[in-house]
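Shown here: the complex without one of its protein chains, the others still in place.
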Amino acid sequence: MEKRRRQIKGYLGIDVGSVSTDLAVIDQEGKVLCHQYLLTHGQPILAVQRGLKEIQACLPEGVEICGVGTTGSARQLTGILVGADVVKNEITAHAIASIHFYPEVRTVLEIGGQDSKIIIIRDGLVVDFGMNTVCAAGTGSFLDQQALRLNVPIEAFGEYALRSESPVRIAGRCTVFAESDMIHKQQMGCHLNDIIAGLCEALVRNYLNNVAKGKEIRSPIIFQGGVAANQGIRKAFERELGEEILVPKYYHVMGAIGAALLAKEKMDGVETQFKGFGVSEIKCRTVNFICKDCENHCEVVEFIVEEKPISYWGDRCGKWESGIKKGISP
Amino acid sequence: MKLAVPHIGNLNIMLGAIGRLIGPEFVFPPKTSQRTLFLGIKYSPSSTCLPFKFILGNFIEALERGADTIAMISDHGPCRVGMYDVVMQQILKDIGFNFTWISMDDTRLWSHYVQRFNKERKKWGVSLLKTLRALHLGWRKLRICEKIERLAHRVRPLEIERGETTRVELQCFRLIDEAENLKQLQKAWDESVHLFDRIKKDFNRRPIKVLVTGESYMVINPHANQEIERKLGEMGVEVTRTVWITQKISHAIGLDLFHPRSKRSAIKASKPYLKYNLGGECNSSIGYPILYKKDGYEAAIQLLPLGCMLEAVARNILVKVSREYDIPILTFSLDENLSETMVMTRLSAFVDLLERRRDRGNVSNTPTRFHL
Partner (left out) sequence: MALRIGIPKVLLYYRYFPLWRTFFEELGFDVIVSNPGHRDLVEEGFRYVDDDNCIPIKMAFGHALTLRDQVDFLFVPRLLSLEKNSCFCPRTGGLPEMLKYSIPNLPPLLDPFVDERHRGSGLSSSFLEMAKRLGIRSKEAKESLKKAISAYHEFREKSRRGDVHHEHISVRKKEKVSQEVFENKIAVVGHPYCLYDPFFNFNALRLIEDSKAIVLTQEMVSPEKIDLEIERLGKDIYWTFGREILGAGLHYLHSNQIDGLIYLTCFSCGVDSMIEPLLSHKVKEGGNTLYLCIMVDEHTGAGGMTTRLEAFLETVERRKRFHRMQK
């Protein structure tokens, strides 16, 4: 007799950002079953396909995907590609994940590759948020640039920073300006540890002055996003704010976990739209074109699978999206 | 005389109606597009504000279409709009255009403009009755356009098929533009109501209500604010805005004394937070969210061009208002570098925040009131 298989309901979350693509699968209780973190390299479709393959490989036996949520800057595209049940912005996704792990949380600091945000939560409810404006001040790429310049692997930044006794003050908000000041400090003979610690402090200062401006930061404070791996930044935050900073275990895939939680929340007895892991094999691409039907000249995105357009978005009047107009782009 | 005016809301529908009936001949710039902005940025000093760039782009495109006269409002400070005329004239002349510039200055009395218009009218040989009729028709058209916008604000969050309201709205504007007299205008309005009626709606939805406030050019013009009203509507939000062209005109000639949501009353509401009237939309931007809270608007979005002197003051003070009245406020400093993705992410996070807030029952469910 065939043994009865154990069935686990799983929910998949995908966070496709400009720098990294994260995937996570959670179970009915919200426990993380497995997760993946890979670089987007400017090709969100490929990254998602690769990520799906990898996550399928590490998925425990008997897990059935009952809901999918996507988030991040390529959430819409990914949503169509995999057949998502929920497509949500990354601020909400991050907030949901933080509240899930730390119900008492009141502030979420999130620093990613090209954007960073602050989320203010009171009684488990988002009440305010902020994001970085145009420049890269207070984001991860600020550190990446300097790591390249100093020839120190970014992963080692934290160690170096922790060894510093007196961090150097580095002025300037943008990478470009900080760089010239850093070179100046190098010429003055400052120690590498102190320069790196100084960079961490500069990032934290810029984050607080730019992203977190005017926000009430209260503990418990959660620090997540790719940069949270850096102990130097965490210490710098603790020094600046005078509060303990918590870094969650899954700090780098919180967005994906949030998307998965959102999917779980929505899928209450509803059938999932998920197209299955087979999606990672299909051939697809996107094409942009300008619709010249009216004066608006919208830039429409066409999603093509196996040379057949299956979906459109980006039009203001909705006639492409709703299928009134069809056909391969002109 | 081929007169060019900037593209502001539906002003061209009103002026077009007047122009066709009695003159002058208007040369409207093409609908503000990426090219308009591109031209504006190319020729503007880099540190000017976004409205300057849009309007300069409008004028360049209108001059390219053969306009020979430009009419532009001007004032006496403190906002920099009063300086637009000298700087723009200088730039346009440098590019090599020939034109006459008419500044509508608020330092002169209204009677001055009435007299001037009268002189022109006699030159054209148009009777006073006909002039008044034309003005009446133009004004009615503008009013009806705004009524349609308000209808669209209410219907859009209920629409089942995304984009239908936007399409209907555009069609209605066209109908109104084509009407040649009051009778046809009435017909166009009836037709518009009918069109809106036919949009498939889901009446079970309970849209969140959000107020769009801030600097007038940014609030009135969808092209300047990245069509924030449409985007919010499609996310299921009922919006209204604080600045309307008719309201600006009636405020300027003092006809809004009894309107409960007039700029006058908004300035009064802002008194506890900003004692003195600084000018522009600064005080009313602060006062409006307080007024509209009573109408069931749960949140506000403030729009300002980056570097705006007046709205920057309002922005800092709105933080306090937001806390005391429990009104979440999201501010956008708009400039040409703000990408659509960033706007969308913030907007949808804001709407999520409001939805979850409401699910908790933090918000009283006040019935909607409309001040058409």
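For reference, chains read A and B in written order, and residue numbers begin at 1 within each chain.
In the analysis below, contacts are C-beta pairs under 8 Å (C-beta built on N, C-alpha and C of every residue); 3 or more make two chains touch, one makes a residue touch a chain.
Here the structure is a predicted model, which means the values were calculated and not measured.
K.L.:
Hey, which of A:43, A:166, A:180 or A:288 is the one touching the hidden chain?
P.N.:
A:180
K.L.:
Among B:14, B:49, B:92 or B:210, choose the residue that contacts the chain missing from this document, as touch is defined above.
P.N.:
B:49
K.L.:
Can you work out which residue in B:70, B:92, B:274 or B:354 touches the chain that's missing from view?
P.N.:
Answer from the full complex: B:274 touches the omitted chain.
K.L.:
Specify the residue from the set B:87, B:249 or B:343 that touches the hidden chain.
P.N.:
B:87
K.L.:
Among A:213, A:239 or A:292, which one touches the chain that has been omitted from the display?
P.N.:
If we include the chain that is not displayed, A:213 is the one touching it.
K.L.:
Which parts of chain B face the unshown chain closely enough to count as touching?
P.N.:
Residue positions of chain B that touch the missing chain: 45, 47-49, 76-80, 82-87, 90-91, 94, 273-276, 278-280, 282, 304, 306-317, 319-320, 331, 333.
K.L.:
Touching the missing chain, which residues of chain A?
P.N.:
133, 169, 171-174, 177, 180-181, 184, 208-210, 213-214
As a working rule, only the chains that are shown with their structure count from here on.
K.L.:
In the complex, go through chain A and note every residue touching chain B.
P.N.:
73, 88-92, 125-129, 131, 133-134, 214, 294-297, 315-319, 321-322
K.L.:
Under the stated contact criterion, what part of chain B meets chain A in this complex?
P.N.:
30-31, 33-34, 161-164, 166-167, 170, 227, 230, 319, 328, 333, 337-338, 341-342, 344-346, 348-350, 352-353, 356-357, 360, 362
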